[in-house]
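Note that one protein chain of the assembly has been removed; the remaining protein chains are unaltered in position.
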Amino acid sequence: MGEISLKLNGKLETKDVADNTLLIDFIREHVGLTGTHVGCDTSQCGACVIHLDGVSVKACTMLAKQAEGSEIVTIEGLADGDELHPMQQAFHENHGLQCGFCTPGMVMSAVEMVTKNKNISEDEIRKGLEGNICRCTGYHNIVQSVKAGAAKMGG
Amino acid sequence: MNEVTKIDGIGSSVRRTEDKKFLTGKGRYTDDINRPGQVQAYFLRSDVAHAEIKSIDTKAAQSAPGVVGVFTGSDIAADKVGGPICGWVVPCRDGSSTKEPPHPLLAQGKVRFVGDAVAVVVAETMEQAKSAAELIDVDYNELTPVVDFVKADEGAQIHEEVPNNCYFDWELGDESATNKAIESAAKVVKLSVRNNRLVPNAMEPRSALAEYDSLDESYTLHTTSQNPHLTRLVLAAFMFAIPESKLRVIAPDVGGGFGSKIYVYIEEAVCVWASKKIGRPVKWTADRTQAFLTDCHGRDHVNDVQLALDENNKIIGLRVDTVCNLGAYLSAFSVVVPTILHGTLLSGQYDIPAIYTNVKGMATNTVNVDAYRGAGRPEATYLLERTMETAAKEVGMDPAEFRRINFIPKDAFPYQTQVALQYDIGDYEPHLDKAMEMIDYSNFEKRRAEAAKRGMYRGIGMSSYIEACGLAPSAVVGALGGRVGQWESASVRVNPTGTISVFTGSHSHGQGHATTFAQIVADKLGIPMENVEVIHGDTDKTPFGMGSYGSRSLASGGSAISKAVDKIINKSKKIAAHLLEASEDDIDFKDGKFVVGGTDKEKAFGEIALAAYVPHNYPLETLEPGLEENAFYDPTNFVFPSGTHIAEVEIDPATGVVEVVDWAACDDFGNLVNPMIVEGQVHGGIAQGIGQALLEDAHYDENGQLLTASYMDYCMPRADDLPSFKVGYTNTPCTHNDLGVKGCGEAGAIASPPALINAVIDALSPLGVTDMSMPATPQKVWKAIQESQSVAAE
Amino acid sequence: MEIKDSYELPLSKERVWAALNDEQFLKRSIPWCEKLERRSETELAAEVKLKIGPMSTRFTGNITLSDIDPPNGYTITGNGKGGIAGAASGSAKVKLIEDKDTLSTTLSYEVSAQVKGKIAQLGSRLIQSTAKKLSKNFFGSFVKQLEDMDKS
Partner (left out) sequence: MYSTKYIKPNSTSEALEAIKSMGEGKFLAGGMTLIPTLKQRLASPDGLVDISGCDLDSISDEGDTIKIGAMTKHASVAESGLVNKAIPALAKLADGIGDRQVRNRGTLGGSVANNDPSACYPSAVLALKAIVHTNTRSIEADEFFTGMFETALEENEIIEAISFSKPSKANYVKFPNPASRYAMVGVFVAQFNDGVRVAVTGAGEGGVFRHAEMEAALSSNYNADALSSLEISSEGLISDLHASPEYRANLIKEMTKRAVV
């Protein structure tokens, strides 16, 4: 056990956690933000993608302790109050989600991808989503969403 | 196409109202819900496929840190709790019925597949439960596992009640007429195909949270279900023998189902049972490995096909002999999927005068096999459309033309097939033509030649499928062995201010019902969509309904809503007549207003609602106050979506990699309520079909160990495996429901595998390749190329 | 899965056979063997800590000798339970063939292996390579020990 503190969606969170606590469990259970999901146990589905110090990572493949002192943004921290982030808005407008389970991770991956590459091509989007699995959409509308989101984000 | 009358009415691509919560992380899936005092359940599962349990020693686990209970099959047996049931059985050729062995909640005496639950540990935390489970000592007497279902009748008997490991041997159609047709045929095309075994893989793993309230002796179960009411029925009536009113089942946001969340699984039942035993809420959530091991799998058939043609290449008969794998236990729909939902589809879009099929359903030491997107219809379509393509090539016709001359002509509807179904309406040439146009079929050979210059093999393949969805009517379903009704319910409650609450018995787990159903209501009542809220998934709130599967929600559930709205309008007319001092017959309802015909006297819908709830000026002597109506809609027939999908592929002969370079889908779903959502359903279905055809395969080794039990080995389609899709529609509105709609959820998964495999074979046809099993993995395609080349060299 | 290999040893068949029945010899040959105790003529109890990459699991189980045909060979079968990791078993048919002219003995083996549970579910890509490697390690170090003894 030991205390960790980190910034989660702009808010300082200080909690006592066991050393073997995964970051995803810290977020979901200790803090109670359940928007980040767990869809597999081999680090492949990407339902748990969050931003850690500005880059996308899989929260299921990190210990909470490894995130000590970092700044984390989860899906709950993306919108600006009631106003959706342009990528969230793009997913809505382009029907880029169905059951919604993979969506938080998908959106977090998309935001990072586009932040790094504003003029992203369809092939780059498809490649960039390699770490996120969706079973509902066939990806067609997700790709359209990311494209539209990129345009909204200034691409 | 539909005429769009309102910006958010029927026929318009309204953006989904449910999106915002999912996009902001506020969706509430079962695992997101926690209850005070909650404990965690972990299931100790068999790691052998077939064994007798000699003993289970749980002593060490009982006293492990954090443990509040350890239970085995004998505890379940002591409380006389029943197991999951089979929801549909069929008669066998010998006159007997389907053999239904018991399925205990926790293994009793025997384990029958890797993953079979042997014990449950309930502890304060999941880690503690797992640690304690490691202390349980199970002594097995291993038996020879039965894995190869085609030879399952020769294997060790898995259930006492199932001789030769054969659950059923069923038949449909006229065997002698069919055999006669085959004997007299100018040509008989023969084909053996295998429909590979798949794992549904909804992204949300299954989860259950059960709570017992000792005050009123009732239970609440949150669970990942496609049909909470059926879950409640099975749990209450068949397992726990309690009144349904003592069990509330809530299926909150559910992260995809694809069939795999229809059934009542042992885990949710054990949680319910344990919650009372322990007196605390019990939660269980599967990890992905457990999902692979214990979610019902899909498909797993082999089919031997004989297609008889006359001298004009017209089909005169079809015989299909099928063996399918149903796994260790029968689950809810496992029997109906390979029989009723498969055999009745064998006529496809074709006028076939004689059809016969028989199906043997086998028990094996693998997890149960049940419905997976399409459920029986993809298997039927696959064998039929592979055979159509093969036949076209064998008789030297263009596959499109061969299909065309065998289509049921459009003036032949309603068309009675030789396999029980009567198609109400359809017109198949337009979607074939349109799909061919969408993919520029006529210039394909130019593209093939261009690819050849780059050293690539390009191929094109099609599939003209039919689907029967929205199972109905109940009387027919019952006659065919179904044990439940197949109607759907709706309750439409007009609130005093004119807003509407719609309660549906169907369930949305990605399909967008909150939007589509609201569109129907808003359109019919002429009110804004924001005023309509759709509620589903809670047995305490919604009327008893069947849930969502088999592309039934709109055709059955949407129609029920439409009927309930009609009742609202009828009653509203009576209220309006009173308020407007006119005869009810003179009241017209249009654009949200009740108007006295030929006058400017009118009442808005909101005024009627208010009058109904504040009946100061109201015909109380003839009419009850309030404005709320129920409808239970039992359709008179299935609905029959159809379409043509065409796939274009390129194959790299050096690696065997198949790239899907183009896809055209033209479907006839009748009227579309929300084209955007329909298109999303088509995309998702195609992706799953491409997954089946190129990537996915559940593989058990000869000892019954599942070797593809994670995303490391089970190949899920990812964004870069798939192309963008061209989607188009034709429309013959369904003749027997008010909305003229058919189902769209499964079409993509039904149509796409044969189209793709036909394209792969077409690409390799210059090499003499005539067959390819699914999935057409790079290795398999490469090997086929190598073998064809070595044959050519000889 | 079948794995075969053979070694030629400049020793008599009896010598090799004796070593095949000497548990101390066997213990040193079994990779990561932590414990090996003879329970009977044909049964030994074993504990092995197997490390494959980051995975590290203790298997407890037994080793049985069957089809014993002195001094021509036997079948040596290991069964191990690795707790949550699952279980593994491997069986090697060992044959000794002596060449009187060169005074050497060829030890040949044929292994079949089986894994259960998590190792099968998650590690399928490694099963064959690992079984091969472990067989090689076992027979390789068995042969090396014999050769070293012979030299010393």
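Residue numbering begins at 1 within each chain, and the chains themselves are lettered A, B and C in the order written.
Please note the rule applied: a residue touches a chain if its C-beta (ideal position, glycine included) is under 8 Å from a C-beta of that chain, and two chains touch if they have at least 3 such contacts.
The structure displayed is predicted, hence computed values, not measured ones.
Could you tell me which shown chains are touched by the chain that is not displayed?
A, B, C
Just to verify: which one of A:Gln44, A:Thr74, A:Gln98 or A:Asn141 makes contact with the chain not shown?
Considering all chains, including the one not shown, the answer is A:Gln44.
Which chain A residues would touch the chain omitted from the figure, given the whole complex?
With respect to the unshown chain, the touching residues of chain A are 2, 18-20, 22, 41-44, 46, 49, 52, 55-58, 60-63, 65-66, 68, 109, 112-113, 128, 130-132.
Can you list, in ascending order, the chain C residues touching the missing chain?
Listed in rising order, the touching residues are 52-57, 84-85, 118, 122, 124-130, 132-133.
Need a quick check: the contact residues on chain B for the chain that isn't drawn.
Spelled out for chain B, the touching residues are 127, 130-131, 654-656, 695, 699, 707-708, 711-716, 721, 777-779, 782-783.
FYI, only the chains that are shown with their structure count from here on.
Please work out the Cα centroid separation of chain A and chain C, and write it as a whole number of Å.
Distance between chain centres, rounded to whole Å: 48 Å.
At what distance in angstrom does the C-alpha mean of chain B lie from that of chain A?
Spacing between the chain centres: roughly 29 Å.
Identify all positions of chain C at which a residue touches two or more other chains, and write them in rising order.
In chain C, residues 122 touch at least two other chains, as defined above.
Could you check chain B for residues that touch two or more other chains and list them?
289, 710, 712, in rising order.
Which of the residues in chain B end up touching chain A in this complex?
For chain B paired with chain A, touching residues are 15-16, 18-29, 31-32, 127, 201-205, 253-256, 258, 287-289, 509-512, 676-677, 679-680, 683-688, 710-712, 716-720, 722, 724-725, 748.
Quick check on the complex: what are the chain C residues that touch chain B?
83-84, 86-87, 114-118, 120-122, 124-125
Under the definition above, what is the set of chain B residues touching chain C in their complex?
Interface residues on chain B, with respect to chain C: 47-48, 114, 130, 133-134, 289, 292-293, 701, 703, 705-710, 712-713.
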